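Every protein chain except one is present and positioned as in the full complex.
We call the chains A and B, going by the order they appear; numbering starts again at 1 in every chain.
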Amino acid sequence: MTIIEAHNIRKSYGSLEVLHDVDLSVREGEVFALIGPSGSGKSTLLRILDLIEPPSAGELSVFGIATVEDRGRWLDLRRRMGMLFQRPIVFNASVYDNVAMGLRYRSAPGDEIDRKVKGALEAVGLSRYVGSRATDLSGGEQQRVALSRVLVTEPEILFLDEPTANLDPGSTATIEAIVTSLNREAGMTVLISTHDLMQGQRLAHRVGVMIEGTIAQTGPSREIFHEPKDRRIARFVGIQNIIPGRVVSLREGLTVVVEAGGKQILSATPPPGEEVEMVVRGEDISLHRREPGFEEAENLFPATVTAIEPTAPFVNVTVHCGCDLVALVTARRAETLGLHDGMLVWVSLQAKAVHLIPRSGAG
Amino acid sequence: MNGNPIVEGFIEAINLIVTLNPQVVEITIRSLYISLTATFFASLIALPLGALIYFYEFRGKHAVISTLQTLYALPTVIVGLIVFLFLSNIGPLGFLRLLYTPGGMVVAQTILIIPLLMGLTVSALSGIDRDKRYTITALGANRLQTVVTIIAEARFAVMAGVLLGFGRAIAEVGTVMIVGGNIRGATRVLTTAIALNTSMANYSLSIALGIILLGVALGVNIALSLVQRR
Partner (left out) sequence: MKMNTTLLTAGIIAILLILAACAGCTSPAPGGNETPNATAATTAPAGGAIVLRIATTTSLENTGLLAELERVYENETGVDLQFIAQGTGQSIDSARRGDVDMVLVHAPALEQQFIDDGYGINPRCIAYNYFIIVGPASDPAGIANMSPVEAFRTIYAAGTNNTPGVAFVSRGDNSGTHNQEKVLWEEAGYNYTTEILNAGAWYVEAGKGMGDTLILANEKGAYTLSDEGTYLSFADRLNLVPVIAEGTELLNRYSAIAVNPAKYPSVNAEGATDFINWLISDEAKEIIGNFGTEEFGKPLFIPLYAPECTEPPFNCTCAEPVPT
């Protein structure tokens, strides 16, 4: 069942357009990650979905209820959701009073508040600070207070806006673990925004890539990583090689592309047009010291090593073969190969690993 | 001619304070009483108005706020003059018979510090950042709960504003001189007593009252820094 359905959402602040043409549907019980660079509109979109602020245009239904016409129901709907912000937000009051805020807004009975607040603080390991002033805690502790404050209200949808961007790895792991278990055990729907691809991949069933105010691509993270729909997404998901080329023919179900240097490369992607860009992840490129005797890769050609850049535990190796390719190899393999500048190597590359996208206007 | 009026005046002043000279005590208590009352009434009026300005969007809001900020520096004698004209027997509020009474001085000081308190209330509330407001909304607060939470969160900044207002009220001389008339035993406060006793070359009493006024200012500042540390 779809729990959030957004269509053509647009948001402007004055003359500044922050969101446009946002379409999104989130299923009940899934973890959905919004990934995208800073300033791409993730936070704004989450606030709109959480009914904190209205969109400038578009349609939005939450829990199957259309919200645009019916502002009167926003408070009730909002009280079924919860949101954790990037910056740890605590109020100048005790930890207990901070965590109790949402329940007090809902006029919950005192004994219920007491039980839930203490339980929640227990769960995040902050019981000993129950009477402390929340502003005196460290950033990580404050964020855990903020998380408890959201969780005691038992939201059906939890929004997390870059919840771990400012935190140490330990606090990050705690919060990730809590989110995962809430989803698995309580069936809570989770929308998390992050600029950390790995976090999106770790936590989410599905990922939406936000670029320049719109969701550019939605799908399982594997699909996003390997088959970005356009150049901006490819760049954002960290694909090293984006090479312009032209489709010349089809051969045995494969597309033949000629790049600027004249080299022919085979791709398993059906041609999206004549002018294309080849998108190749560095880790899909294999390097060999001599021509492999038996190789399944459809593309096999010699090249010269022109640069070696360590990014532990990997090494970025740039090779020249008409065009420049960057291969990502493990440091150990680089050592085994005895890579050095000017060295002649053999490159193998599966046609499946060469993803084609239409050529975008700006080179 | 005396030896050194400053040194002698200072010694005499300390003596006046230590022995709780009745005149000094009386004037100090009256000063505190009038300015605290004025601060109380000004808060009663200015804090809700400041909150209203902050929470409601309306045309000319920026103009209102910058007008308030201009009025921070409202010259005290102008307030004194206006209040005097209103409270004078032939003025529109003359029937209240408040001129030359502590009540009139409370009115004048209240008017004097209302813009300051309103402006500082607006800034105190504006000091609550956007993310905090989003958090309050996201936690499911209704309109009233939002307002209450924001005010509660800004309470120390608001209190700092109130303290500043009190400091301005008790330290000013222009309005209380004009509106109060500096009547001995009725409307004479620290500042007007200092002005009068200086003009009477009664320096030791002036210095004693000056020390007390400084002490009050110091107390306000200490309270302010305690509040701002929260």
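Definition applied: contacts are C-beta pairs under 8 Å (C-beta built on N, C-alpha and C of every residue); 3 or more make two chains touch, one makes a residue touch a chain.
Computed from a predicted model, the values in this text were never measured in an experiment.
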Task: Specify the residue from the set B:V18, B:A73, B:I90 or B:L144 that touches the hidden chain.
output: B:I90
- prompt: For the chain left off this view, which of B:I6, B:L44, B:I78 or B:I183 is in contact with it?
  reply: B:I183
- request: Quick one: say which of B:V25, B:L93 or B:I211 touches the chain that got left out.
  value: B:V25
- prompt: Hey, which of B:V18, B:L144 or B:A201 is the one touching the hidden chain?
  reply: B:A201
Message: Across the whole complex, list the residues on chain B that are touched by the chain not included here.
response: 1-2, 20, 22-23, 25-26, 29-30, 32-34, 36, 88-90, 94-95, 97-103, 149, 152, 155, 181-187, 196, 199-201
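Just so it is clear, only the chains that are shown with their structure count from here on.
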Query: In the complex formed with chain A, which residues of chain B make contact?
result: 131-132, 134-142, 145, 149, 152-153, 156, 230
- prompt: If you look only at chain A, which of its residues touch chain B in the complex?
  reply: 47, 50, 52, 75, 78-79, 81-83, 85, 87, 89, 91-93, 101-102, 105-106, 146, 149-150, 153, 159
